[in-house]
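There's a structure below that I have some questions on.
Just one protein chain is left out here, and the rest sit where they should.
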Amino acid sequence: MIATGQTLKAVEEVKGRSLWVDARRRLLRNRAAMAGMIILALITLLALLAPFFLPFAYDEINYDIIACAPNWWPAETVCRAPGHIFGTDGVGRDLFVRVLFGARVSLAVGLVATLVSLLIGVLYGATAGYLGGRIDGLMMRIVDVLYSLPFVFFVIILMVIFDRNFILLFVAIGAVEWLTMARIVRGQTLSIKQKEFIEAARAGGVGTPGIITRHIIPNVVGPVMVYVTLTVPGLILTESFLSFLGLGIQEPLTSWGVLISDGADQMETAPWMLLFPALFMAVTLFSFNFIGDGLRDALDPKDR
Amino acid sequence: MSALLEITDFNVHFALADGDVHAVKNASLTIQEGECLGVVGESGSGKSQLFLAAFGLLAANGRATGSVKYRGEEILGASPERLNTLRGSGVTMIFQDPLTSLTPHLKVGAQITEALMLHRKISRAEAQVRARDMLDYVRIPESARRLRQYPHELSGGMRQRVMIAMATITGPDLIIADEPTTALDVTVQAQILEILRALKNEKQTAIAMVSHDMGVIAGLADRVQVMRHGEIVESGNADEIFYAPKHDYTRLLLAAIPKADETPPPATAIGAPLLAVEELKVSFPVKDKGLFGKTRQLRAVDGISFSLHQGETLGVVGESGCGKSTLARAVLQLLPKSQGRVVWLGRDLDAHADIRKLREEFQIVFQDPLASLDPRMPIGLSIAEPLKALEPHLPRETVRGRARAIMQRVGLDPAWINRYPHELSGGQNQRVGLARAMIVGPKMLVCDEAVSALDVSIQAQIVELIRDLQKETGLALIFISHDLSVVRRLSHRVMVLYLGRVVELAPSAMLYTNPRHPYTRALLSAVLSPDPRAERAKKRELLTGDLPSPLDPRAQLTFLKSRLGEPDYRPKLEQVATGHWVAEHD
Partner (left out) sequence: MMRYALRRFLGAIPTLFVIITLAFFMMRAAPGGPFDSERRLPPEVERNVKAAYNLDKPLAQQYLIYLGKLAQGDLGPSYKNKDFTVTQLIGTGLPVSARLGLTAMALALLLGSFLGICAALRQNKWQDYSVMSVAMLGITIPTFVTAPILTLVFGIYGITLFGHDLSLPVGGWNGGAWRNMILPVIVLALPQTAIVARMMRGSMVEVLRANYIRTARAKGLAVGRIVLSHALRAAALPLVSYLGPALAAILTGSLVVEQIFGLPGIGRYFVQGALNRDYTLVLGVVICYASLIIALNFLADMMVAWLDPRVRLT
C-alpha cells in the first residue's frame, strides 16, 4: 500500500506485472469460476465427441422401449431400457445422446447469437462513443426507442415468418441482445475517451487510429468480456424458451429447451426425461454465471 | 484528572488479498480537554485510520488492538450501542471531501438536525432553529434557505461549513478533523481554518487535526504528532516540532516546504519570444436547465495575453475555475480556441497548421500521474509512444535506447522499462510522465498542476528535477498550480488568473513582496507557513464568500465595483512598474 516502489530493488529488466496477469492470477484463485470452466469444458467435449463413442444415433427410434427408465433408476417404473444410461424418450430414442446433441445446439445458439450481438453492439457502441456529440445522441436515441420494444415478441413473429429457420434463430436472438452490448461499449468508450491518458497520447502526437487501437480497445475489452460471458447463459435460456413455445428447433433436431418441454409433459410418468436435460442446462448456466462473476471480480477487484 | 482521550499501544491491521497490512503500529497519544492536537503524515501513514479505528469506524477487513480510553472509559471493543451514543454526541468528525461525505439525496437541514434529534432528544422544530443558528455561526449566508437545499446545490466551501455545523451542533468535547481543507481552494481553506480556530477558542472544543500539510497544523495545533508508515516518529508541543525538530523525517517534511528567499531572479529575455499569446479566448457552450433553456457561453479563458522566452518559467496561479488548465490546453492546441492568436516561433498556430509535426516542440505533464498513464501499457511503451508517433522512421532499438536513457535521466531505473503504472508510486509515475514529455526534446514544457497530487517530500524532488532539466536544456516552462509557494520556487514571472482573466502579472520577487491587486493579496495572505508564531499572529485578508459563477457577466467586476453599471466592462491591465501589470481595481 505504501511506497511499494521504493522497496522494490532494481534487478536487470524487471518483468512487469500487467493488469491482465493480475486478473488471470485472481481468476485462477477463484474456485467457483475454475469449477465452472472445467465443467463447461467437459460438457463441450462430451457434446462434440458423443457420436464417436455412443452406440445410438440421436434420431434412432425404437418403439420397443418407449419412455423407459434407465436400469439404475431407483423408483418403480413401467419398463427399463438396459444400455441407455439416461433412459429413453417418448419414441424410444436414447436420452443421453439426445441431451448431448441438445447441448450442441443450445451451446451453439448461445455462442453464435452472442457473437452476433457482440459484433453489432461493439461496432455501434464504439462508433457512437468515439464520435460523440450529436451523432452519439441520435444513435443512442435509436437504441432507447428499440429498448421499449417487447423484443421477444418480435423474435416470435420472426420465427413464425421464416418458418423456424435454424440459422435465423441465431440471428434473431443476437439482434435482440445487441442493444445492451452497444450501451455498455459506448459507456466504456466515452469514459475512457475522457481519461487523461488519452489526452496525454494526443499531446504526444499520437493520431486517432493509434489512440483507438492502442488505448481505447485494450481498455474496453475487459468489461465486454464479462458481459459476453453473462450473455451466453441468457441466450441459451431464450432459445429454450422459444423451443418450449414450439417456435424453436424442429424435430428430429433437438435442444435442451425442446427436451425439457417434452420432459415436462411426461413428468409424472417419466421424470428422467425432465431431470437430465434440466440438470445439464442448469449446470451449464451455473458455470457461465460463475465464470462471468469470477471474471468481473478478477478484472475489477473491489473485494465484493 | 484523566485525559479526554487516551490511546495506548494501538495497532490496526488490514487483511488484504495480497496479505496483511499493518497500518498503525503501536501508536499512543493523549488529548486533553479543549486542546488541539495536530497529526501530520503523508499519504499512507495511517493517520486517518488511527482515529477511524479508535471510534469503531474501521472497514470490515480491518482489526484494531490496544486501548482507547474516553474520559477513562475503555471504548475499544465496546458495544455498538455504546459507541453509537458516543459518536455524534461526545466525539464528532469532519471528513476530507465534503461532497461525497454528505448524503446526496437528503436536504442539508435534515442532515444537520439528525444527530441533534437523536442524541439530545429535542423536537424537530427546535432542532431546525438550532441548525439555523449553527449555519449562521459557521458564516453561511441565507441560512434558512440553505437548510432546504441539497448538498450538490452548495459550493465546496459551503459544504465543508455544513460538515462543521453538523459536527458542532451537538456540542461535542472532541472534533476529529480529517484533512478538512485538503479539497478546498486556498482562500476557502483560510476561511475554514478561521472557523475551526473560533470553535476551539470560543467553545473550548478539543480538536484532533489530521493533515498532510504542516502549514495547516501550524496555526492551530497546541501539540503535534508526526506519523510515518503507521508509526508516530515524533511528538511534542507545536513550537518544539516546528522550531526544533528532532527526527529526520520531521526535518524532511519541514524542509520540503518552500522558503521565502527561494525566488529565482528574473530571466533575461533575449531575442524574440518562443511563444506569444494574444487576447486568447476559449469558451464552452453551457445549456441552461429546462426544455427551452438557452445555450450560454462559459468563458473559461476570457482574453489572456502573455509571452514566453527560452529558458524562462512563467508561473500561472489561480483557484479552481480560473481557467488555468483550459489556458494550457488551448496553448497546446488540445482544445479549440474561440478567439485570439497563439504564435509559436513566429508562426501563427491556427487550424491550418500541421500541429502534429510541431508536437515535438511543446509537451505537457498532467496533474494525476496515475490517470495520465494507460493502465494497460508498460511504462517503457508509454514513454516511447510520442517518439514512435512523431518519428516513425526510427529503428526500434534506437527508440528503446532513448527510452532507457530518458528514464535514467528522470531518476527511474531503466530496468523497470516493462513495469506497469500500478506497480509504481505516485512520484515515480510522475517521473514517467516527465520522461514521456522530455523524450522528444521539446523547447517548451507545460506542467499542469504537475506536483499537486504528490506528497510534500516527493513534490520537492520533482520540482528539483524539473529545475535541473530546465538548466540542462534551456527549456521554457509554463508552471501551473494553485499552490503559490511551489510556483514561487520555480518561476521567473508569475501570472495570477481570476475567472479567465489576468489580474496581475509580474516578476516573482515583485509579485510576492509587493502584490498590488486585492485578489493577489488575499491569495498570498491565505498561504500558510510552517511557523506557528507567525501563523497565530497573522492578520489575514479574508475574502468573504465563495468564487462567483463565471457565467455571471458581472463577476469580472468583483474587484471593480464602481463599474458595475457597465456589466460588459472588462478591467484593463495597467503597468505599475517595469514588467509589473495589474488589472484595474477599486
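Going by the order they are written in, the chains are A and B; count residues from 1 in each one.
The criterion applied here is as follows: contacts are C-beta pairs under 8 Å (C-beta built on N, C-alpha and C of every residue); 3 or more make two chains touch, one makes a residue touch a chain.
Note that the coordinates shown come from a computational prediction; the quantities given were computed from them, not determined experimentally.
Undergrad: Given that one chain is not shown, which residue among B:A27, B:A64 or B:A115 touches it?
TA: Result: among the candidates, B:A115 touches the missing chain.
Undergrad: Kindly state which of the options B:L50, B:L102, B:V342 or B:A453 is in contact with the chain not pictured.
TA: That would be B:L102, which touches the missing chain.
Undergrad: I'm checking contacts with the chain that's been left out. Which of A:W20, A:W73, A:F166 or A:F241 qualifies?
TA: A:F241
Undergrad: Tell me where the left-out chain touches chain B, residue by residue.
TA: These residues touch the chain not displayed: 52, 55, 57, 60, 80, 83-89, 92-93, 95, 97, 100-106, 114-115, 118-119, 150, 152, 163, 166, 289-291, 293.
Undergrad: Since one chain has been left out of the picture, which residues of chain A touch it in the full complex?
TA: 145, 147-154, 156-158, 160-161, 163, 233, 237, 240-241, 244-246, 257, 260-261, 264, 267-268, 274, 278, 281-282, 285-286, 289, 304
Heads up, the rule we're going with is that only the chains that are shown with their structure count from here on.
Undergrad: Contact residues on chain B for chain A in the complex?
TA: These residues of chain B touch chain A: 16-17, 21, 23, 43-45, 61, 229, 329, 332, 334, 356, 359-360, 363-364, 366-368, 371-379, 382, 385-386, 389-390, 413, 415-420, 422-425, 427-428, 433, 436-437, 440.
Undergrad: In the complex, go through chain A and note every residue touching chain B.
TA: Residue positions touching the partner: 1-6, 8, 10-20, 26, 195-197, 199-207, 210, 214-215, 218-219, 301, 303.
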